[in-house]
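For this view, one protein chain was removed and the others were kept in their places.
This part shows subunit A:
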Amino acid sequence: MLWLLFFLVTAIHAELCQPDGENAFKVRLSIRTALGDKAYAWDTNEEYLFKAMVAFSMRKVPNRETTEISHVLLCNVTQRVSFWFVVTDPSKTHTLPAVEIQSAIRMNRNRINNAFFLNDQTLEFLRIPSTLAPPTDPPVPIWIIIFGVIFCIVIVATMLLILSGIQQHRRKNEGPSEMEDTEDKCENTITVENGIPCDPLDMKGGHINDAFMTEDERLTPL
């Protein structure tokens, strides 16, 4: 009698969980890709954890708080590590609708991934799309900050160069006018005529007109 019951139960289970069955989802794990040397082997204990995580997700759905681990059925486990699973109702006669399972898994995807040290790409639920993490947008785009910094430096440099240019210009213009002022003040000045300094109040006897002296040397020889 017991044997008959056992066969009946497994038969029902077998019917409920079928590849491409109604409300069945295929799961694919790529443990070696994700963890490399630290990859763990997929055994019945891991399967138990998986069932627990799915049950946990379902218990968060209103009206499904009574889901137990035994309600989650796995089948067709392959070496790839891929398998199909369904979630049955408490009476274990029919499977829960795919939409509910889908939303439950999506809400808790992160917890499920973390339990297995995997991510959305290495623990795949086919037909359950993952919500992509939105990129973190800083309030001010970084490029504007860098642009602002460089532009300010350039503006400051331009101002400095223009101002120093104006200063140099003024110094050049004031140079000759400064000379005229000091001549009026009659300080120690030497009047210069034709590039030859001449001293109008020269007290030396015997005025030597420098202009004529040097002119001799400048004339070309005949």
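Everything below uses one rule, namely that a contact is a pair of C-beta atoms (placed from the backbone, for glycine too) under 8 Å apart; a residue touches a chain by one contact, two chains touch by 3 or more; residues count from 1.
Criterion: contacts and distances are computed from a predicted model.
Student: Given the options "Phospholipid-transporting ATPase", "Sodium/hydrogen exchanger", "Serine palmitoyltransferase 1" or "Transporter", say which is the protein name UniProt records for the missing chain.
Tutor: So the chain that does not appear here would be "Transporter", according to UniProt.
Student: What does the interface between subunit A and the hidden chain look like in terms of residue numbers?
Tutor: Against the missing chain, subunit A presents residues 28, 30-33, 78-82, 129, 131-132, 134-135, 142-144, 146-147, 150-151, 154-155, 157-158, 161-162, 165, 169, 194, 215, 218, 220.
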